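A single protein chain has been omitted; all remaining protein chains appear in their positions.
Read from first to last, the chains carry the letters A, B and C; within each, the first residue is number 1.
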Amino acid sequence: MMPATLVAEQVLNGLQFGVMLFLMSAGLTLVFGVMGLINLAHGSLYMIGAFACAAVVSLTGSFWLGLAASLAAAAAAGALVEMTLMRRLYQRGHLDQVLVTFALILVFSEGTRWIFGAFPLYLDIPPSLAGTVALPGGLDYPLYRLVIIAAGLAVAAGLFQLVSRTRLGMRIRAGESDREMIAAIGVNIRALYTAVFALGAALAGFAGAVIGSITSVEVGMGEPVLILAFVVIVIGGIGSIKGALVGAILVGVTDTMGRLLLPALFGTFLEPADAAATGASLASMLIYLLMALILFFRPGGLFGKVA
Amino acid sequence: MRALVTPVAALVLCAASVTASADGLKVGMITTLSGGGSALGVDVRDGFMLALDQSERSDIEVVIEDDQRKPEIAVQIADKMVQSDNVDVLTGIIWSNLAIAVVPSVVRQGKFYLSPNAGPSKLAGEGCHENYFNVAWQNDNLHEAAGGHANDAGFTNSFILAPNYPAGHDALTGYKRFFTGEIEAEVYTELGQTDYAAEIAQIRASDADSVFFFLPGGMGISFMKQYAGSGVDLPVVGPAFSFDQGILNAVGEAALGVRNTSQWSKDLDNATNQAFVASFQEAYGRLPSLYASQGFDTANLLISALDKADVSDTQAFREALRAADFSSVRGDFMFGPNHHPVQDIYVREVIMEGGVLTNRIVSLALEDHADAYAGECSM
Amino acid sequence: MTPRIASAAVALLLLAVPLAGTVMDEPWLITLATRVAILGMAGVGLNLVLGYGGMVSLGHAAYFGIGGYVAGVLAHHALEGDPVLLWPVMLGGTDSMIVIWLVAIVSGALLALLIGCLSLRTSGVYFIMITLAFAQMIYYFTISWPAYGGEDGLPIYLRNSLFGLDTMDPMTFFLIVFAVLVVVICLVSMVVRARFGLALNAVRQNETRVRSVGIGGFRVRLVAFVMSGAITALAGALFVDLNRFVSPSMLSWHTSGEIMVFVILGGVARLWGPIAGAALYVFLEQVLGSMTDHWQFWVGLLLIVVVLHARGGIMGFASGQRSDDG
Partner (left out) sequence: MLEVVGLTKSFGAVRANDEVSIDLVTGEIHALIGPNGAGKSTFITQVAGDLAPDSGSIRFRGRDIGHMRAAERARLGMARTFQISSLIGEFTVLENVVLAQLGRLGESMRFFAPVARDQELRNLAQECLARVGLESRHRERVSEISHGERRLLEIAIALALEPAAFLLDEPMAGLDQEGSRMLVGLLDSLRQTAPVLLVEHDMDAVFALADRISVLVDGRLIATGQPDAIRSDDAVRAAYLGMEQP
């Protein structure tokens, strides 16, 4: 009763959503894995990326310059925060980290509103990526979303390469297992931490710009995404890039399909309006239920080491 | 200990310095000035203050407080304004949920409340009150007009969507109340949702000939941008909220040509409106929005009542408000029996004008439209 | 100043502000003090797990909110005169504060039991994220479930009743809240000094050691978590009576963050700390808020400074000693 193209389109949508969540979660999970830091302000970096992109696009008219600016601005903000604040928090408990990063959200959100005002900013996708592509099976799908999926998967592949093949990756892996050891063999651990934090921030800023151009660029846009990224990390296992990828796609597809299927399911025995409302209510809880289920059987997440 | 003593002492002092109101009128404005949605509050405030400035009256004092869009905060501010500031009239609330939290309690304490934006059905029907006046609309109005417009446009099968919260349910109910065609599907999205790919996919797969949506704030921006890029080309109708001046710039060209319903537009042809648009632009350097027009009308209604009666004479002041004897930027304006507007609602089209996106009126959707709940109100 | 004197000072100040409000005919001050007492009580609940038990719960808005909804829903049904439940047992609404408090406490405890059973299997960052996520789940549920107003919330118009007192009178309501607060703090004080408190304190510092002497750390933490949820839910019920209104924003994760901020500003693991913290927060909100729309920016900066440089919070500063919490 549900057309195959609709299901196929929703699977693509779920994938695209998942890929975007991965960009957010990857930074969070890296920062946690290497430095043991929980960063609530990661959503602010997402916002900063989107605002930087929108501001540069409105000045120069070039989306690609804006995208570059989003990477640069988020990475710079990340590096700055790491060097001034986070550095003092690595040796402290998670409580202090939660508080300082919560305070940072207040500072970033209110500061952004101060600078840019309360209205949402304008940001649109570049004309070269507008329009739809005809996919096999008679499905017209927005080109931009296909590009997001491709870009996200490319970033994922790049991250795996980085962590498993390069010198920086070796240092990251060493940092996960033994901080003193890499300090002893002469790696500049401070620079390493700043680099990792800036990398995570740049990924978040990139996600903010890419998604901001199809949604809206406004203060507070990062917070719902941040909480979803937490769910992804909990499901995937903290510190694991692979876990973040699998978790993100699982969350993305579950959420999207839940929104489609649950109202339809309730529609078989409820009035349309009631079915739509009840189905939507349950769909909004679905990924949290998924998280609870996975936690029940695997408290450390799918790819986590130990809880 | 010093750290605590000092603030408390200061608090006591600063509260003590607030004095009771002198003769004239004291207005308490509770509106959203920070956080998400503050753009609307800022516009209401600016429109309201512009009218006061133009009236050059010195006997109206205004206390403005930011509710941060949080109902608890709004309730606390209302308590403060009633208990400490001794205001006579309250106004300013943008959001229905905040209005429901604040209004019933303040009007029962003998204060007047003039709503410049929110018009929840709860306060229009059984929950109406003689001290509560809505100067904007009952929430369903613009959606009802959208339904009426859909009939005129010859649509026979609509795909309708709104966020899953009470105002969203009201919106779809309002549309269905006037739309005579079929409803292809009725979809509730998550409040605050930003990605509508899933809903657009359903629209694409449907047999609808039109789409109606109510997605206020950032939600509407996201939806319109994604809809425009999706290749789905069904005509869209919606209430003015997603196509109004403050937000149009963020939606961008995706909004061009979209029909939306509103009780006001900057090209409404009356002298009051043209003067308002010009002076607002001069005073604030931007085009006025729907919300600014509502704030402006609210202040003028208040001034007109004060001209006729003293606020201490509650009965007379209420009658003066009910008369609505002021020159509205909407042209004709009167209150129905439940103190909600009876007014014309127009269909506007988003156009590009001198490089700026804005609206122009294309037709009249509903004439002298009152709300569906007036009959349930007994006062 | 010893911790005991600092506590007494906070309690007395909390009493003095509304008295001053009465004398100066500024009932708004009474309302502010009531708010401080209630928010502080929510913090007292969190402090039990955070301060004494070392569990960083970023989801206490869930308990605050469930207490609030208990009060809102029961009062709503009492007003409308229709039952809350027809099946399996017939349950009517009520406007009795005592009944509402009890139901709120039990509901908060049950919810904490459920969430605790899942989340306490983990620790550290997992625990933080999971408590946050579960609270968020309930938040979304309350928004999208239309029966009790959804996002719009549920007004109750009048405060609930207690022994025929005029609860709408600000001072009366303040005294009720203050009395409940004192009882709660006394109970918490008793619990943390009792055998259970010793075990809880030990679990925070060294769970392996606690296990090795035959005490199950999970059980101790779970019981503390349940008590904490119950206290915060009670505060939520009072908060709804203060505002005569309940809405999902009580459950938003900013509320969780703010409750945590009260505990930290006041001083972790101090009985009256959360009250002092809530007082400072409300004071900043009032004073900074009257000066600038961007007051949250400054509150954020202040919070960073406090966390980095003044770990003991107000109570630690007042007592001239740092909090022990490492």
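Simple rule for what comes next: a contact is a pair of C-beta atoms (placed from the backbone, for glycine too) under 8 Å apart; a residue touches a chain by one contact, two chains touch by 3 or more.
Given the structure is predicted, the values throughout are model-derived calculations rather than measurements.
Contacts of the undisplayed chain with the visible chains, over the whole complex, involve C. Screening C:G217, C:G257 or C:G300 against the full complex identifies C:G217 as the residue touching the chain left out.
For chain C, the residues in touch with the chain missing from this view are 190-191, 193-199, 201-202, 205-206, 208-217, 219-220, 223, 324.
To be clear about the criterion, only the chains that are shown with their structure count from here on.
Identification of common neighbours of chain B and chain C yields A. Spacing of chain A relative to chain C, judged by their CA centroids, is 31 angstrom. In chain C, the residues touching two or more other chains are 140, 143-144, 146, 294-296. Touching two or more other chains at once are residues 34, 38, 164, 169, 188, 190 of chain B. Residues of chain A touching chain C in their complex: 32, 38, 85, 88, 93-96, 98-100, 102-107, 109-111, 113-114, 223, 227, 230-231, 233-234, 238, 277, 280-281, 284-285, 288-289, 291-292, 295-296, 299-301, 307. Partner chain A is touched in their complex by these residues of chain B: 34-39, 42, 164, 169, 172, 183, 185-190, 192, 194-195, 197-198, 201-202, 204-205, 217-219, 221-222, 225-226, 229-231, 246-247, 249-254. The residues of chain A lying in touch with chain B in their complex are 3, 5-6, 9-10, 13, 16-17, 110, 113, 117-122, 124-125, 130-132, 140, 142, 144-145, 211, 213-221, 224, 256, 259-260, 263, 272-273, 276-277, 280-281, 283-284.
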